[in-house]
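All protein chains but one are shown in place.
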Amino acid sequence: MYFVIIHSQYDNKVIMVLKPIISASDAADRIKDGNSVMVGGFLNCGSPHSIILALKEKNTKNLTLISNDTAIYNLKTRVITGLALLVKNKMFRKIITSHIGTNQETQRQMNAGETEVELVPQGTLAEQIRAGGAGLGGFLTPTGIGTEVANGKQIIFVNHHSFLLELPLKADVAIIKARKADKSGNLVFNGTARNFNPLMATAAELVIAEVEEIVEVGEIDPNEIHTSSIFVDFLVKAEQFDY
Amino acid sequence: MYFVIIHSQYDNKVIMVLKPIISASDAADRIKDGNSVMVGGFLNCGSPHSIILALKEKNTKNLTLISNDTAIYNLKTRVITGLALLVKNKMFRKIITSHIGTNQETQRQMNAGETEVELVPQGTLAEQIRAGGAGLGGFLTPTGIGTEVANGKQIIFVNHHSFLLELPLKADVAIIKARKADKSGNLVFNGTARNFNPLMATAAELVIAEVEEIVEVGEIDPNEIHTSSIFVDFLVKAEQFDY
Amino acid sequence: MEYIANKEIIARRIAQIFKTGEVVNLGIGLPTLVEKYISPEVNIILMSENGIMGLGPAPAKGFESRDITDSGGSAATIRKGGCFFDSATSFGIIRGGHVDYTVLGVLEVDQDGNLANYKVPGKMVPGMGGAMDLTIGARIVIAATLHFQPTGSSRLKRHCTLPLTAHKEVNLVVTDLGVFEVQGGRFYLAEYFAPYTPEYILEHTDADIIVKNNCIKVVINTQITEEKQCQKLV
Partner (left out) sequence: MEYIANKEIIARRIAQIFKTGEVVNLGIGLPTLVEKYISPEVNIILMSENGIMGLGPAPAKGFESRDITDSGGSAATIRKGGCFFDSATSFGIIRGGHVDYTVLGVLEVDQDGNLANYKVPGKMVPGMGGAMDLTIGARIVIAATLHFQPTGSSRLKRHCTLPLTAHKEVNLVVTDLGVFEVQGGRFYLAEYFAPYTPEYILEHTDADIIVKNNCIKVVINTQITEEKQCQKLV
């Protein structure tokens, strides 16, 4: 954990513990070749676009991506957004995701054997990340029984029903996007931009939150905070809103 | 599900679907002899005290209680609060709980063999209720390995670590307490009175929420709703605030 | 009848199934069409797995919010009384049995209730997204599909050949030819849409179909006849 420690003007008393605010480029520098990276968002909604763009510039390689999808890459219209920029740069060795229907390049790389793509049911993916963050060794889900998703997985019977044992997911780094943070790192999400972001905040060694607005500590009602400051290492002020 | 359907004054168009608001006594009537009942709260904080008091009057029997604790029963001072009133009435056949240190009567009934008490680690209890509501067949937790909690449970090894397989919990009825509801049944909790309440809302056939305030639909910011209306069957306006 | 019209027949028929207060998840593609045929006398709650209960209609041009989208990524709105949640909560709702209906598109659906719609190996690999959880969790799983593939073969099959999205989870198949209940390894024809006939449907579908005793003839003109109400199906 990195802290900005604010002492009292008058004595040595620590009056506040804040999180460093860094640039998107600095954030991207903290993602190293070979890292596993969780990226929040659902088809661009609620993705940390400033950090993604900065990461594209770094051209970091051999990453493992854990993300709901790989955003949009339409080979016909040439529309490329968000994470698809990194897919295009071939920055990922492996992609763990639930849906690549909107990214024809990810599909192409998968079919061509250029990138390993593991397709995971969306609810299982969400729960795996939650389990990773919550210290669970796994969970039993009915989802995927009788499908290819069950291949190679342990099936456990409980009360005559069969369930797949799914294991937790963790990552080296999570880059997430919130609507608002206070300076200590508490986060509030907006609308469906919440999606995987609060889950990923719990499941990575290093958590960097890109936010649209940073307010003073105490300005957010403690009942309305979605992610506690203890999960957040760095804040980045969003520079990039369009995708 | 029970609905109050509001039609337009001018045509047959359904303009709103609300939840019935019933009395605490009516709520208690919906809990039947032999039911399993989840009750929100943590040492009285965030318990549905109006419904608990009404239930005490009904003297419903052979209930199975699922609750963090059984509130306070001090045999010396004779202080008796919340759920302890029902313990005193011997309304429970079985109690599934994490802590009875504040209720000497529950301990007495347990030691005397009068009531079956299953002590569950608090995190496991919370997760079991969540799993019940979330359609999981169970989860693997490290908690309880090497203790009496592991007795009779399946141990599963994942990456050379051992975990207990814990199973989901569901109930016939959940009575919970929220700070505020809108008329459609969306809930907002306050402070540490949140505790088990949102979890229990997902895991019972019938969910009755006791609330301090009922506002119009649309008055609560959809980002700040803790429990969706789809989980709530009935609303009760709290009559009882002291315990 | 033209292609689009056929999809609308399907959407319109499915829209009649829901009752006020029910929670419904509509998949991308054909299922999305269902929404516009829901009667104003019926008030359902649309949920979308990207984290919204009470999905509203698309916003007017210029009123889009970057932060409110549907599961297809399109700008959306939230209705009064709706709320937002994270993806783990969303699939807790779905897997936990709190969604009444899911309506999903189809590549193949078979008489055992198997559904394939996420993968054509080596070709099209969109991924399952939330579909596997939805078919597991929703109380009633409705497959919405044009009866025939462009090649002319039926999408209703004896056995799916593509990788499965759902294993024995489909309860109801609604096509532009009729309504099929799935039970005990058979399709049961519950309604047929004239001018098609049960005979025509049986002849052109490579699956075991039993025509129900009370099978209903529905006359399709430009709109489904109002003469009949959908019976309680499950």
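As written, the chain order gives the labels A, B and C, with residue 1 at the start of each chain.
Just so it is clear, a contact is a pair of C-beta atoms (placed from the backbone, for glycine too) under 8 Å apart; a residue touches a chain by one contact, two chains touch by 3 or more.
Being a predicted model, the structure only gives us computed values, none of them experimental.
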| item | value |
| --- | --- |
| Displayed chains contacting the withheld chain | A, B |
| Option from B:Ser50, B:Asn68, B:Asn186 or B:Asn223 whose C-beta touches the chain left out | B:Asn68 |
| Per the touch definition above, residue among A:Gly82, A:Gly133 or A:Gly191 touching the missing chain | A:Gly133 |
| Omitted-chain contact residue, chosen from A:Ile15, A:Val79 or A:Ile155 | A:Ile15 |
| Interface with the unshown chain - residue positions in chain B | 42-46, 68-69, 72, 97-102, 107, 110-111, 117, 119, 121-127, 129-130, 141-149, 179, 189-199, 226, 241 |
| Missing-chain contacts mapped onto chain A | 1, 3, 5, 11-17, 130, 132-136, 182, 184, 186, 202, 217-218, 222-223, 225, 228-231 |
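In this section, only the chains that are shown with their structure count from here on.
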| item | value |
| --- | --- |
| Higher-contact pair (C-beta pairs counted), B-C versus A-C | A-C |
| Far-end chain from chain C, centres as C-alpha averages | B |
| Between chain A and chain C, centroid-to-centroid distance (C-alpha), Å | 31 |
| Computed distance of Cα centres, chain C from chain B, in Å | 35 |
| Interface hub residues of chain B, defined as touching at least two other chains | 134-136, 222-223 |
| Contacts with two or more other chains, residues of chain C listed in rising order | 78, 84-85, 91, 94-95, 136-137 |
